[in-house]
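Encoded as structure tokens, the structure appears first; notes follow it.
Yeah, one chain of the complex is gone here, protein chain that is, but the others are all in their spots.
Moving on to subunit A:
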Amino acid sequence: MGSQGGFYQSKEFLDLVKSIGEARSKAEEDRIVLNEIETLKRRISEPDIPKRKMKEYIIRLVYIEMLGHDASFGYIHAVKMTHDDSLLVKRTGYLAVTLFLNEDHDLIILIVNTIQKDLKSDNYLVVCAALNAVCKLINEETIPAVLPQVMELLAHPKEAVRKKAIMALHRFYQKSPSSVSHLVSNFRKRLCDNDPGVMGATLCPLFELIARDVNSYKDLVISFVSILKQVAERRLSKAYDYHQMPAPFIQIKLLKILALLGSGDKQASENMYTVVGDIFRKCDSSSNIGNAVLYECICCVSSIYPNPKLLESAADVISRFLKSDSHNLKYMGIDALGRLIKISPEIAEQHQLAVIDCLEDPDDTLKRKTFELLYKMTKSTNVEVIVDRMIDYMISINDNHYKTEIASRCVELAEQFAPSNQWFIQTMNRVFEHAGDLVNIKVAHNLMRLIAEGFGEDDDNADTKLRSSAVESYLRILGEPKLPSVFLQVICWVLGEYGTADGMFSASDITGKLCDVAEAYSNDETVKAYATTALMKIYAFEIAARRKVDMLPECQSLMEELLASHSTDLQQRAYELQAVIGLDAHAVACIMPSDASCEDIEVDRDLSFLNDYIQEAIEKGAQPYIPESERSGMLNISNFRNQDHHEASSHGLRFEAYELPKPAVQSRIPQTLIASTEIVPVPEPMYPRESYQTTMPSIPSDAGSAELKLRLEGVQKKWGRSTYTPATSTSNSTSQKTVNGTSQGDGASTVSSMRETYDSRKPQVEVSHEKQKLAASLFGGSSKTEKSPATGHKAAKASSHVVEKSHVPKSSLEVASEKATPAQQPPDLLDLGEPTATSTALQLDPFKQLEGLLDATEVASAVNGAPAASRSPDIMALYADTAAGIHNKNDADLLSGLSNPSVTNMPGTTAMPQVTQSSSKGPNPKDSLEKDALVRQMGVNPSSQNPNLFKDLLG
């Protein structure tokens, strides 16, 4: 079969696509694909396949891989195809390899040579195709192979090539900053490129560079501001307009950059106020893209040195977002509010009802965003309501990833702002009960430590009460069926440590419960180990208190079982328990002192207590110990044995992992609200027997310590792929979200608490009493700035943390503003006004010429731009009317076949349906005819069961 109609593919391929399309089940689809794979495997290895045929095979491979099947048998053919001379074939080859291969694939090495050659080609389309592949395929090790060519291409006469070369360089920088660090000045140069597309592309790498090191780019503030000003004043070519906005994507990128540069820098920020204010005024708030730019403005305003006027504009926009009917805008409004309340906390109050509506919205996304906001505005006055809501929501969802995150947030808030011990313990219990094993084990350790150390420094009474209440609640909870392992560990530890401390419960009560736990969760060795140790503690305390110890029968049988356990750890614990019970009261009191879990254990490193023993041995003629340092050169056979013996003890195999190298450059600005589950960095309480406590996963901290390490900058890596690049720095306040990546989400989340949406949209006349109450409890004290915890507990730790927290942003601002760098006059600044003139002159659009037939309508529509624009306000007014109150659903349906009401916001789509329709099928009607006919030949037609396939995507 030769090429056909508009598709250039054989009937075979079209049949394949069609049969897949009509497959009724996944199983049927899989069967078809497997069949196809067999066919291709056979065909593709035949000798002398014509190029066109081969090309089609490769596209078929792409297709089956896209459907999720393995097409790796054909990768090598795709690679071969990139070697072809014909661009047509080569392009398909490159497309296939970029889709098939990740940067670490073994075949990459076979492509590098071709890429090198193609980058030198004099056909710019070949160069473009190669650059596309470079961006996807070149890894750290192959960067040096193509870097020189890519550098040369930065000065290529074609702007498309320059643009792609910039992006390739950006990719290199992301993969291995050190390999291109000497070349970053090129990005600055390209910022002045004549072509706005190239300039726009340059903003991507610059954004990243600035994010990592703000201070070296402060001199560019003026340039960026001036570019933004020119863009906003429509000095760019009309081709960059998007829905009547001048180059919005470039504006957004620039605003992002300005947000970084102005963060905490008063002088730099002052340069930006005017242009940001202008954009606030000019932005078309009725289109989606206009709102995108406005949102970016708010992000910028909340990041740079605060300016009251801009903050006011930002607050206005936020309130418009929140009042909007569109969920998207509400979402953005909530997000923006979260950014702004850090600077002006009082604005949250006026939006309290809107926020509560969002919190109770059936839309899960919106709800989560609102929780994020609440998390940011939690203080001691509203912590109870917020954490309560969070836990309720946590219980209602199935998404493990998010469950973990929200659980850790609950814990964090509870630790910081808990109004009372009682509440704290109860909250933690709920979190553990429902999020259970998703909670970071560290949180459990924290909780144990908190209970052990108590909150007040000198209030022993309160601590005792806290422990008693914990014990009491745990004994009650143990009655529940199925508890998570982590929680059981906490329970066992607390019961062991404090179960009998206050005399409320007898040893036999507690030990009985512990035995029940060990029995009920007999598959969980960790829990069993905790239970055994807890048993040992209880008995030890009994013996130390000189009470008679009666081992319960179930306890005895448990011990018997454990003594014969396959787990050496359990076995050892059981033997230790046995040994402890046999000792006298004094010895036991020394081994297991009561309530001493927080006491430091002094380790006598010199082993001085052995001195007498050694003395005795030497007197009897033993060889004295020679320190390792003095031992070199003593290769005397006679004492080799001795030495060997010593070495065995000091030079055993090291089982612990090597320490991770630390990032070399630390450009991170201290984050203000880092989510840490730790209150203060107190060392873990180490109980001699609790081996589990000490083996907890050590979380690599990135608090860069100046330790010895290899300096690998600029050194090419030979082995392995991953290097430790400098930590991605974040702007100090714009992003402080925490990602808790401990487990991955699985399964869809359920939507809970369905509520009438419309109900919530109604004006605030009929706000339910309940809601008002909620608002009051959430926002009531928001004008108060003092944040100290209500009760005096935790005074030493929690409040100091809080104080630190509330002051960090300010002080960092001050510090940063003090070291504001003097703004230098930038080197000859580009004026985009002039290039525009030339570029419009150059716009002898070849694409248009191709369009042939309908060129006239194209031009006409371009000419009609002005009337269309003038028409749009009417439509907008109409839309505003509907938005104001009349919830006419038909409106939305009429305006578009699209589901999203925000689309109707775009004057471009609503105002000119006729124009787009008449120019539709425009570019190449011939092809359209051909392909449609072909599709019919294939038997697909609109009347069959899939009319949607024929529906225009743009309604």
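In the analysis below, contacts are C-beta pairs under 8 Å (C-beta built on N, C-alpha and C of every residue); 3 or more make two chains touch, one makes a residue touch a chain; residues count from 1.
Just so we're on the same page, contacts and distances are computed from a predicted model.
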Name under which UniProt lists the unshown chain, selected from "Adaptor AP-1 19 kDa protein", "Alpha-1,3-glucosyltransferase", "Ataxin-7-like protein 3" or "Protein transport protein SEC23": "Adaptor AP-1 19 kDa protein"
Candidates A:Y57, A:Y402, A:Y474 or A:Y530 - the one touching the absent chain: A:Y402
Among A:N523, A:S629 or A:N948, residue touching the chain not depicted: A:N948
Chain not shown: contacting residue from A:L88, A:M504, A:A545 or A:A579: A:L88
Among A:L107, A:C135, A:M151 or A:I441, residue touching the chain not depicted: A:C135
